[in-house]
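Quick one: structure below, then a few questions.
The complex appears here minus one protein chain, its other protein chains still in place.
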Amino acid sequence: MIVVMEPKATESQIEKVSNYLQQHGFKINLNRGEVLTVIAAIGDKRMISTATVNSFEGVHEVKLIQEPYKLSGRQSHPEDTIIKFDNGVKIGGLEKPVLMVGPCSVEKEFEGLLEVATAAKEMGCEFLRGGAFKPRTSPYDFQGLEEKGLEYLKEASKRTGLLVVTEVMDTIDIPLLNKYADVLQVGARNMQNFKLLKALGHTKKPVMLKRGPAASIREFLLAAEHIMFNGNPNVILCERGIRTFDSDFTRNTLDLAAIPVLRKYSHLPVVVDPSHGTGKRYLIEPMGKAALVAGAHGLMYEVHHDPDHASSDGAQSLSIPQFKEITRNINKLIGRIDYDNKASHREEKLKEAKRK
Amino acid sequence: MIVVMEPKATESQIEKVSNYLQQHGFKINLNRGEVLTVIAAIGDKRMISTATVNSFEGVHEVKLIQEPYKLSGRQSHPEDTIIKFDNGVKIGGLEKPVLMVGPCSVEKEFEGLLEVATAAKEMGCEFLRGGAFKPRTSPYDFQGLEEKGLEYLKEASKRTGLLVVTEVMDTIDIPLLNKYADVLQVGARNMQNFKLLKALGHTKKPVMLKRGPAASIREFLLAAEHIMFNGNPNVILCERGIRTFDSDFTRNTLDLAAIPVLRKYSHLPVVVDPSHGTGKRYLIEPMGKAALVAGAHGLMYEVHHDPDHASSDGAQSLSIPQFKEITRNINKLIGRIDYDNKASHREEKLKEAKRK
Amino acid sequence: MIVVMEPKATESQIEKVSNYLQQHGFKINLNRGEVLTVIAAIGDKRMISTATVNSFEGVHEVKLIQEPYKLSGRQSHPEDTIIKFDNGVKIGGLEKPVLMVGPCSVEKEFEGLLEVATAAKEMGCEFLRGGAFKPRTSPYDFQGLEEKGLEYLKEASKRTGLLVVTEVMDTIDIPLLNKYADVLQVGARNMQNFKLLKALGHTKKPVMLKRGPAASIREFLLAAEHIMFNGNPNVILCERGIRTFDSDFTRNTLDLAAIPVLRKYSHLPVVVDPSHGTGKRYLIEPMGKAALVAGAHGLMYEVHHDPDHASSDGAQSLSIPQFKEITRNINKLIGRIDYDNKASHREEKLKEAKRK
Partner (left out) sequence: MIVVMEPKATESQIEKVSNYLQQHGFKINLNRGEVLTVIAAIGDKRMISTATVNSFEGVHEVKLIQEPYKLSGRQSHPEDTIIKFDNGVKIGGLEKPVLMVGPCSVEKEFEGLLEVATAAKEMGCEFLRGGAFKPRTSPYDFQGLEEKGLEYLKEASKRTGLLVVTEVMDTIDIPLLNKYADVLQVGARNMQNFKLLKALGHTKKPVMLKRGPAASIREFLLAAEHIMFNGNPNVILCERGIRTFDSDFTRNTLDLAAIPVLRKYSHLPVVVDPSHGTGKRYLIEPMGKAALVAGAHGLMYEVHHDPDHASSDGAQSLSIPQFKEITRNINKLIGRIDYDNKASHREEKLKEAKRK
């Protein structure tokens, strides 16, 4: 921690800050300039709050010099985390990127969901996604099928062998969801619902944490830290677009640079959702491909058996024929760039990983 | 709803959309131009999702022409909502703006809290705020005293007569909080925690809903709508700063224009939090005054008996002497502009209210 | 400057950076921690670019500890700058806030402009604003009357005694504008047109610099620095709204906290434009009042003799009767809060100024 004192800070103010930091286990170096004094405090930031130091009289600014995410960060955990499922699917590291597809919400007719799941299996996807509890901006919109939806997902999973990803919205639903889901998703709007993160830390299920629309990468990793700190190391990060000034053509701005940034600073797997990230069907393919080339460990996108009558987010859902065409192109890209020639691929990947 | 078809849309596509809208109770007017066709659909938008209409082939854009917040909007409820408490305090309409003050978190020593509450009472404040459950970005920061904190708040309230405002973070804590609090606060990070909003809709306690850092005014009113739709009309809106590209000097950008905008489009009371909205002690007074002049029904700001040792947000908390000086200035402003000469004041206010 | 080395930085990398900094006149303190090394370099940042230091191998991050705006900052110029005009009008410091009003663009009929100017004079305003050269987002919109517009402004100024504020868009227009204007305005879109800023530094005319819609306060002060560094100390800062994710109800987000921030860190006068800052007529009065209470040295807002037929920005222009009503209320606020009882007012202001 670097504490920059104000130009007019008095000796006693400097001393007060220094003493406080020393009492909390920091080693202090005083740097006195002609204009101002800088206190370099080396130690474990997590013991004290920077806000507290900031509030001492005479302090101009407090700057952190070490990243506050200890468990999610790569510094103390240099190896990539790879999450493994019972059926052999893996996410992370140099593993083949996964595809998670399905409707935004699970709807009344099971047949539609099954149709989607069957097509997904056919195209080599690994996960079936679908919301049973739906967070809707307006109370007048469809709120989800709840447990019935979970049963449908489980049934479709049994018939196809796909793993189930579904959203958890409240701590009280965790036991129920645990029965049905393979991955519990935390929605973007709940990224800083700390009670929920804490409760998910007490399960062992993999958690897919979606980045909040106004969450910085730092806060995103700190949200993952909440889950990990409470005991669950199986966190998948999901970039799904941030909110910016421009929403004329896309609902959010998909921040693809977050992929290599997260892979550099964290060891956790990173998945990208181009459906929510753009809100437009025609952008799923180019942005999905771009995400994979930038290093994503997987993609999540929306498919619906009848998008014209979808109860939510129809405009960003692919129909089944569109889904097949796009997924064929994506598979080709994944295959060609990375997985056809495994030997050369792995070597290259490892070389690249070392460079970072 | 206005549906703009693409220039190349076919007759059958236009018909398909028109039929769908008519089946859902909309009255249709077709506007055929040389280049494109526009379908004006008059009816109750809440019956269908715009996303669904958007996903029909040939649709270029769907534009809403009526605000989707029926209960929180002024259109169907032209009179200001005034929330009344048992001790006679009122918030909203032309009532005297209220002051809600206290520490960010309730801490271990009751004496500190009492000191703050006593000073608050002395300065004429109406509410004591303080967090017992704390949403903290980092899991390494202080997470709150929990029930012990609530007891402290209740005790301080008993001794001073102040009403208690405290944050609710999870649906399962609502019954507990109901026993201690007069106003349940929904934090900015939970503004779209729809499970929580729904549960709060089933209580009768006034809810103070803080605007999310990336929430538009529209979404803010829709979040209020969730609470009201589930049965609780007592919602107070709280502007507390939004996240923008500039955070060098202030943590958030306090959006004061939201006050007159919310007062024009909604009947709910609007309170402003200049402590979180700026993150800086020296900005509380100018921004607090500006908020009142812009029409706020109240202010919420942080006071701590010993900010240098606060366990959270010390940098934005006032010490007790600072609090007294600033509150004196604010009281003077409120008194001078609005409440000294009640007769002329009310007349002016009513005139102004009519203009809107 | 604080240079944080990467955890794995080698001795020779640390030495290389240290030597480079010493060669450029910095005094070096090395702070070695268990995990990482921090180099505190005390000296004049302006001699070297932080980007250069950042690009040395082994450097994790470079943090500035002194503000880079030497001329516009308060550190080296603690007294408020007050800009004085020949007719006795002053802007800045503890002087009475000024009002700058007029149409967005000067239009074909001189009579309309004169009508506005006459009303402005009647209401005690000090400046007539109006664009002769117009920056328009679309090439199909009205582009301004050019020199004819300047003649009209000058004529209206002669007849009423108001000072003229008008926008300069290109270095080649400066000599022409110098003949007609009392204050040269730099539009928000040109805030970082450095050629223009430099050229304005070579004039002596006061320059009103509008904040860019995506400019941080730091960049805003650095833009002022460009003008001052080239020789012109007469800069007025104008906050006019920044671009954020929410533009449903207001065109921009008026950042009123920028007023006290700029007044704390700079000595330059600060004016606020609630017309462009909100884009809505009904927000001019509440936001204008709020700006003054927050410490603005003046307001600029748009008035048109016939807003329904204005060639630009009609929706945010006041009609003359609306202008008179609002200006009456603003004058009352300015008079009541600050200027009626000059003696007590000045004392209070000076006390407050000292506190900062």
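The chains carry the letters A, B and C, assigned in the order they are written, with residues numbered from 1 in each.
We take it that a contact is a pair of C-beta atoms (placed from the backbone, for glycine too) under 8 Å apart; a residue touches a chain by one contact, two chains touch by 3 or more.
Model, not experiment: these values are computed from the prediction.
*Asks:* For a quick check of understanding: of A:Q75, A:T118, A:Q143 or A:S216, which residue touches the chain that isn't displayed?
*Replies:* Of the listed residues, the one touching the omitted chain is A:S216.
*Asks:* Of the residues A:T203, A:T278, A:S312 or A:T327, I need the one that contacts the missing chain.
*Replies:* Considering all chains, including the one not shown, the answer is A:T278.
*Asks:* Counting contacts across the full complex, list the positions on chain C that touch the omitted chain.
*Replies:* Answer for chain C: residues 46, 49, 51-52, 54-57, 68, 133, 135-142, 169-172, 189-190, 192-196, 198, 212-214, 219, 222, 225-226, 229-230, 243, 281, 307-317 touch the chain left out.
*Asks:* Touching the hidden chain in the full complex, which residues of chain B are there? Just list them.
*Replies:* Residues of chain B in touch with the missing chain: 2, 4, 7, 27, 29, 31-36, 38, 40, 42-43, 61, 63, 65-66, 75, 214, 243-245, 247.
*Asks:* Using the document's contact rule, name the residues of chain A that touch the chain not shown here.
*Replies:* Counting over the whole complex, chain A touches the hidden chain at residues 214, 216-218, 242, 244-246, 248-250, 253-257, 259-261, 264-265, 277-278, 282-283, 286-287, 289-291, 293-295, 333, 336-337, 356.
We adopt the following convention: only the chains that are shown with their structure count from here on.
*Asks:* Through what angle, to the nearest 5 degrees, does chain A rotate to match chain B on its C-alpha atoms?
*Replies:* To map chain A onto chain B, rotate by about 180 degrees.
*Asks:* Need the CA-centroid distance for the pair chain B / chain C, whole Å please.
*Replies:* A distance of 31 Å separates the two centres.
*Asks:* Using the touch definition from the top, which residues of chain A touch two or more other chains?
*Replies:* Residues 214, 243.
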